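In this view, the complex is presented without one of its protein chains, the others remaining in place.
Per-chain numbering from 1; labels A and B assigned in written order.
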Amino acid sequence: MKSLALLATLVTGALLLYGTADFAAWGDPQSPPNRNISVHYVEQAVKETHVPNIVTAVLGDYRGYDTMFELVVIYSAGMAVMGILRRREDQ
Amino acid sequence: MRISVQEARDRIPHHDIILETTVRLMVPFIQLYGLYVIVHGHYSPGGGFQGGVILGASVILFALAFGLPASQEYLSEGTNILMANAGALIFTGIAVLCALLGGMFLDYSALVKILPIDPISWRSHGIFLVEVGVGMGVMMIMISIYWDMASAGHLDEGLHMASASQTDKVL
Partner (left out) sequence: MEDIAAHIMAKYNYWIYVVLMMIGFYAMIGKRNLVKKLLGMNIFQTSIILFFISTGAKKGGSIPILDKYAALQGAVDVNQVVNPLPHVLMLTAIVVGVSVTGVALAVMQRIYRKYGTLEEDEILLKIENE
């Protein structure tokens, strides 16, 4: 069982390492993730929201819907822990 | 089975004066720092999640040093639940308010109908209001998770192994 797990891990790792051949080099400003929407964020976020911290601007404004449900996720987690663990006074 | 604060304090093996004094001195400063991280999130690394976790950690530190019932005198269970709900409601409430005032959902510039300032400034202030809601929610949920986990759901001192005796009954 353990050797099977080790085999699965090694195969997955080898596949992923093979996949890294197509990735952009580290720190390349022209890599695909750095060329698309983030250019708009860096250039326009301060003009559009007056927030110098771009991470906060994206988190609170451009991706506000995402952040709202992030708060809902952590709220649900708290309620779930309460429901799983908390006992009534007589228990 | 709840126990009183006095009983809980007696149950702590020994009072450590260095620990208690240090925590009593540090907790207000940790909370001030947490508030700073939330409020200054527009200009420095920080924001609702980070500041909320720091604020929650201050109460968790208090609970570690003085015992869980003492921390519940400091911040009652009712306030905890109420503020967790209020935090989530501030965020969703502002989002719905924007939609009701004629903008898009979560488009803070629609809030200009409440207070006529520059719509772009409103987007900045809207982010701030939302971050306060996030901070409240995260702080209270962190404290609540700690309380439940440290005391196995009893919300008392948590030093006893209530679960072990129950396990014997089951098996």
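What to note about this one:
One rule holds for everything that comes next: contacts are C-beta pairs under 8 Å (C-beta built on N, C-alpha and C of every residue); 3 or more make two chains touch, one makes a residue touch a chain.
Quantities reported herein were computed from a predicted structural model and do not represent experimental measurements.
In the full assembly, the chain not pictured is in contact with A, B, by the touch criterion defined above.
Considering the full assembly, B:Ala152 is the residue among B:Met26, B:Leu64, B:Leu101 or B:Ala152 that touches the omitted chain. Counting the whole complex, the residues of chain B in touch with the unshown chain are 43-45, 47, 49, 138, 145, 148-149, 152, 163-164, 166-167, 170-171.
Listed for chain A, the residues touching the missing chain in the whole complex are 1-2, 5-6, 8-10, 12-13, 16-17, 20-21, 23-29, 31, 33-34, 37-39, 41-43, 45-47, 50, 52-55, 58-59, 63, 66-67, 70, 73-74, 76-78, 80-81, 84-85.
In this text, only the chains that are shown with their structure count from here on.
Distance between chain A and chain B, defined via averaged C-alpha coordinates, is recorded as 23 Å. Within the complex, the chain B residues that touch chain A are 1-2, 41-47, 84, 87-88, 91-92, 95, 105-106, 108, 120-121, 123-124, 126-127, 130-131, 133-134, 137-138, 140-141, 144-145, 148-149, 152-155. Those residues of chain A that touch chain B in the shared complex are 47-53, 55-57, 59-61, 64-65, 67-68, 71-72, 74-75, 77-78, 81-82, 85-87, 89-90.
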